[in-house]
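Of the protein chains in this complex, all but one are displayed in their positions.
A and B label the chains in the order they appear, each numbered from 1.
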Amino acid sequence: MVSRRNFLIGGAAVPFLSYLELAETAFAATPKDILVVAQQLDNMTSLDPHEGFEAVGGEMMSNMYQKLVRANSDNPNEVDPVIAASWAADAENKVFTFKLADATFASGAPVTADDAAFSLQRAIRMNKSPAFIINQFGFTAENVESRIVATDAKTLTLTTETPTAISFLLFCLSANVAAIVEKKTVLANEADGDLGNAWLQKNSAGSGSFKLQAWKASESITLMLNEHGPYKGNLKRVVIRHVVDPSSQMLMLQKGDVDVARDLTSEQLKALQSDENVVLVRKQIASLMLISLNQNNANLAKPQVWEAVKWALDYDGMQKNIVPLTHAVHQSMEPAGFPGTVTDTPFKKDVAKAKALMVEAGLADGFDITMDHYSAQPYPDLAQAIQANLGEIGIRVKLQSAENRQVLTKMRARGHEMALSAWGTDYFDPNSNAEVFCINKDNSDDAKKKPFAWRSSFKSDDFTAKAEAARDEKDPAKRLELYEALQREFMQNSPFAVMFQNTKTAACRKNVSGFQLGVLSEGNSYLETNKA
Amino acid sequence: MITTFTNWALDESPSSRRQAAWGNRYRTWLKLRTNPLGMIGLSIIAVFVAIAIFAPLLATHDPATQDLANRLARPSAVHWFGTDELGRDIYSRIVYGGRVTLGMVIAVVVLVAPIGLAIGCIAGYFGGIVDTILMRLTDIFLAFPRLVLALAFVAALTPGIESAVLAIALTAWPPYARLARAETMTVRGSDFIAAYRLTGGSAWRIIFRHIAPLCIPSLVVRVTLDMSSIIITAASLGFLGMGAQPPSPEWGAMIATAKRFIFDQWWVATIPGIAIFLVSLAFNFIGDALRDVLDPKES
Partner (left out) sequence: MNKRFKSLAATLSSVLLTLLGLTILTFLIGRVMPVDPVIAAVGDNAPEDVIMRARAEMGLDQPLPVQFLHYLGQLLHGDLGVSVLTKNPVAQDIARFFPATFELATAALILAVVIGVPLGVWAAVRQGSVTDQAIRVVCLAGHSVPVFMLSLISLLVFYSALDIAPGPGRQDIIYDGMIDSVTGILTIDTLISGDFGAFRDALAHMAQPVIILAYFSMAYIARMTRAFMIDALKGEYIITARAKGLSLTTVIWGHAFPTVAVQLVTVLALTYAGLLEGAVVTETVFSWPGLGQYLTLSLMNADMNPVVGSTLLIGVIYVGLNLFADILYQMLDPRVRS
């Protein structure tokens, strides 16, 4: 007879049994045709390609949508055709004609020039965060219908305001904001004249490799294969799981619970380098780590202090010891991997020189200052190392750690003194960074435009003029020369101490091949990914 | 000398109030002494306080000196507990960290007890609308998720030890108010209070000179029990990046920065964890023993 007591004891043992017997089966590797990725997903705002403007969302969007062209991952000076098969400029470089290739949306409908025109018009009409990338060519909600036209089913014409270098235009059209969406589907889901925005934030209507099955915020994103799309591999689904902790990501990768881990730290990567079950896919991306000195602080406004700071930092020591696999020393305001980037690193730790500069500035006794920094690693470690370095030359730094968005809010309000933060380039052209670092025409508190330089109250008419000249230069070779000169001057004569450039690593299990990382998150692609 | 004191305190018929009070305290101490867990707890805390006070003498290195080439070193003769992610000596950081933790705990108690006492006594004594309003306020703070409230306060006040202390204090006072109020209500109808009123004592005088002191024993018990949760909340805030800022050697913050090495260099995170555990446990033992001795049915 089974007494009540025995029954209860037996019942309690059932979950335990499941551990022991299922150790070989249910906790085994992930299914063959599903790619499971562990990634931090907490920074996403929207999956509407004409609205979303941050790295993680950008990566998802570039796997769900196609643009007219795509930046060539191997050769940064070229673009490859995607939706646009060929293109031509008129004599004045103001009218650009695109002939479209054959492509199909996930719904089965063909991609037409009408969809392309609608998409670009939509981006400008909605006028969200990334819209400036294309409306800098003079498009507005009023003129967009006449300037972006589908002249027939396979031909698209763009007319810019002023003569434009076609390479610049093409690079801007390779950004996610120029993604081609399916006009019929988007308009069918329009509400309150929002051009389908609310619906497209959580759904997809594109021609890319995958379509969006579900986005559960802070939990997971599930992408389903688009049978009509360009993907030719053996995956049917890609599931991206939100795992905040890099240690957890590592554990899951090693156990085979995920196929790819995206946010591992230097220490973890070091350990994985010798692991034969894991392949590391690495790419230096367009993200720079720098210290900003707010010019509204009297001490920080002295040019000798700018230089003193740059000569006090132990770049190599920090890079080798704290961030060996995730960052490289880089001191120019343009990221490596972009055309025209200068990779000189003139600054090295020289305490004597830095101290002499402090004396020259009349600050032989040093001064007290605060430095804000992100609370996510490796920022706290680097901040403490910086604190020690600056302490040696008399700058006594008090550290303030805060969430990313908190630091951002503070910098936007010009509330920081020194700040250690990162800047990710917006689109694939040297103007993207040059503009935010150099072009500041209005330094008042309620300026219309508030570029990165403005946040630290830095206004230099000289740099502004040089950056604008470089942007507008027609001759491609001369343009690059102008940017190179600008970078060298900026290094020596600005209140921004650029220290590192970020290298992203995707740790893949060895049976996963073909995952690509791009210099911008838009280049992170599953297009060629397969699972053996 | 000790025997004289003992005899005086344990006198069966005390001749003054002071003697009776000290007698009670001494008897409590005697009872506490028989509780082995309580004594263990007390000794641990005594050691902890001694370490905190004599930190400069006990530390082997400067807790802030970085040695980037010697990061994450294993425990050795030079670095007894190894080094952390910036090459700093862990043993010295633990020793100095004791000061931070002790300081935070004392600061919180110093803030919380008077606030809770004041609000509770005032509410309990005056009753009526004052009571209703104050208790409503207490309820609101009690119903609010504590960690969230602390997080919000710290974020609003800029992260740091001062803000963390303030935040913890602001979330910890409601139970003390409730306690003080309950005690006050029991006592306020008694004869000696009535006597004070008759002799013309003002309400405030009565509350602060006569009623409040009576609430203190149960508050003390509660505080000792809460110490452990204060330490853990402080460590949790440090773990979430909201507490003491680097390079302060606060134990919770040390765990936070070291948790990413837990697989290979496990000692960097585990040793501060053990420190927190020991001190919390000690406070829990003492509080438990005190509760046994003073008021076994306390809830």
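Operating definition for what follows: a contact is a pair of C-beta atoms (placed from the backbone, for glycine too) under 8 Å apart; a residue touches a chain by one contact, two chains touch by 3 or more.
Owing to the predicted nature of the structure, the values given are computational and were not obtained by experimental measurement.
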Omitted chain's touching partners, listed by label: A, B
Contact with the hidden chain (one of A:153, A:166 or A:214): A:214
Residue of B:152, B:206 or B:220 in touch with the missing chain, whole complex considered: B:152
Residue, one of A:157, A:248 or A:284, that touches the chain absent here: A:248
Residue of B:8, B:80 or B:144 in touch with the missing chain, whole complex considered: B:144
Contacts of chain A with the absent chain, listed as residue ranges: 15, 18-20, 22-23, 26-27, 30-31, 34, 36, 42-43, 45-46, 52-54, 127-129, 131-132, 198, 201-202, 213-214, 216-220, 222, 239, 241-245, 247-248, 251-252, 254-255, 257, 402-406, 408-410, 412, 424, 426, 447-450
Touching residues on chain B - with respect to the absent chain: 36-37, 136-137, 139-140, 142-149, 151-153, 155-156, 158, 228, 232, 235-236, 239-240, 252, 255, 259, 262-263, 266, 269, 273, 276-277, 280-281, 284-285, 288, 291, 296-299
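As a convention for this text, only the chains that are shown with their structure count from here on.
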Centre-of-Cα separation between chain B and chain A, whole angstrom: 46
Touching residues on chain B, where the partner in the complex is chain A: 64, 66, 68-69, 71, 85-86, 155, 158-160, 241, 245-247, 257, 259-264
Residue ranges of chain A touching chain B (in the complex, touch as defined): 245-247, 250, 265, 267-268, 271, 314, 317-318, 320-322, 375, 377, 380-381, 383-385, 387-388, 399-403, 406
